[in-house]
Structure formats: structure tokens, C-alpha cells
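Note that one protein chain of the assembly has been removed; the remaining protein chains are unaltered in position.
Moving on, here comes subunit A:
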Amino acid sequence: MPIAAPLAASPAPSAAALADAARPHIVVSGVDKRFVIPGGEIVALKDIDLTINEGEFVCLLGPSGCGKSTLLNAIAGFSAPTTGTITVDGRAVKDPGPDRGMVFQEYALFPWMTVAQNIAFGLEIKGMSRAQIEPKVNELLAMLKLAEFRDRFPKDLSGGMRQRVAIARVLALDSPVMLMDEPFGALDALTRRSLQDELIRIWSATGKTIVFVTHSIEESIYLADRIVVLTYRPGTIKRDIKVELPRPRDSASTAFNELKRELSALVTAEQHRFEEVEVKGLTTD
């Protein structure tokens, strides 16, 4: 049984290759993103075509500067692509919105709000009443094992706890899409694994579509249904790999490590290009 089936050798997976019973949820088509910098232009993304189906867990993988966060921010609506379109549920993305919950690496919790207030904030914006918010917040506090921290301020929490709050805050909105920008990047290995397990549990329970940016190969294999490897500048889709390992995944298994080796070769090549360009940039400046 093939453990990793490349969907397409070319950078862009064709729509036909993805066509099955699944319903397309996020459709990125013909997206370029260019940034103007003094004395030139950076092509962060080029010719990105990507269809993510409902309920899929997709990891965007690549070295620094490959545009994976840029792509996530474009889907989130924080910065519009220079050309091309992005639709979520058939609607063009123009602004950020509560239908696409975002989890940031820096947590981005509001430090002046307690844990419970942070989680309730999105619900208050929605215009829900206190009586409706209270049970929802309690449920999320329990789900993410935060009940005893409900009245703490973020500064009194560990990184792992803060990220649990950030996830709870997004879950509160019941958004069908969850966008995660290296959410576990700053955590120690043990905390990271337990949050990864937590995330998988939440994902299986809620059926959300998750787009997860990471530079950790191991993390992407552990989590994703599909890994999209991006190239370093311009950011294009290098490979789109379906991960068919059974869950829960065993990072010590042979199949896991075969895939890891394969991805490692792909990512390392981009990392080398990244280093070459950065070093050249430093020496010519």
C-alpha cells in the first residue's frame, strides 16, 4: 500500500486529481503575491492553485521565506493577493472574518482579558447574550483543560496554556475553517506533542477544515491529511502529498520515517536555496 501518493508532479494539482466526493472548501486559484521593497520586488507567491476540501487537514510546509505564512494570511484575508482569487465556501475572501478562525504563533491573546474573557470575546462580538456565552465558554474551558485557569491573565500562563486559550477562542466561533500559523513553533517538544494530539482530537470531533503552516516535517506528517510543500522564492507549490498513514500516527514507524526522508529531501533543497540567496544578499549589500 502506498503511504504517500503524490497528487501531481507539476506544481499545481489539477482539479481533476482532487475531484472526488469531497466538497471543495477553500479554493486558491492563480494567486501571485508580490511585495515592493526598496530597489525591487519580492515575489512571495507565484501561480498558486490549491483546492482544499471540506474537513481536510492540510499542512503548508517549507523553509523560511517560502511564502507559506503569506498564503495563510491571504486566505485569512489579512493581505489580498496581487493577482488571482481565493474563495472560501464559494465566497471571495476580502477581509478577515469569523468564518476563518486564526491561531497565531505569538498566541495574540488580549493580555488585559482573563482566559474566560478572551474566549468570550468573539461571542460578544457576535452579539450573543451573557446567558448564551457562559455555558459555551465553560464547555470550551473544559474541552481544553483550562477550567482552573479561567480567571487568570495570559501573562500567568505557560506558552502551551496560552495556545490552548487561543485555540478555544477560535473554536468558540464555530468557524468551519481554522487557520494556524506555526501555532506550536515556540513550544517545547512535550507540550507540542500534547497540543498536536489535542488538535487532532478536536479536528476529528468537529470536522473543521484546517490549514496549518509549519516548517517542521515531523509535525506535518504527524498531523496532516495532505502536505503541500512550497518552494523558496518565488513561492510555488513544489509537491502536494497525501498522507495515508493510519491515525493515531506513530512517529517511530518505518512508514512515517520513509515519508519523513522523502519530505526532508524536498524541504532541504529549498532550505539550501534560501541559504544561498540570503548569504548572497548579505555579501552583495
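Simple rule for what comes next: contacts are C-beta pairs under 8 Å (C-beta built on N, C-alpha and C of every residue); 3 or more make two chains touch, one makes a residue touch a chain; residues count from 1.
Assume contacts and distances are computed from a predicted model.
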| item | value |
| --- | --- |
| The complex's invisible chain, by UniProt name, from "Indolepyruvate ferredoxin oxidoreductase beta subunit", "Acyl dehydratase", "ABC transporter permease" or "Glutathione import ATP-binding protein GsiA" | "ABC transporter permease" |
| Residue of A:A22, A:A92, A:I125 or A:A147 touching the missing chain in the full complex | A:I125 |
| Hidden-chain contact residue, picked from the options A:R100, A:R162, A:R192 or A:H215 | A:R100 |
| Residues from subunit A at the interface with the omitted partner, ascending | 76-78, 95-98, 100-102, 104, 106, 108-113, 121-122, 125-126, 153-155, 169, 173 |
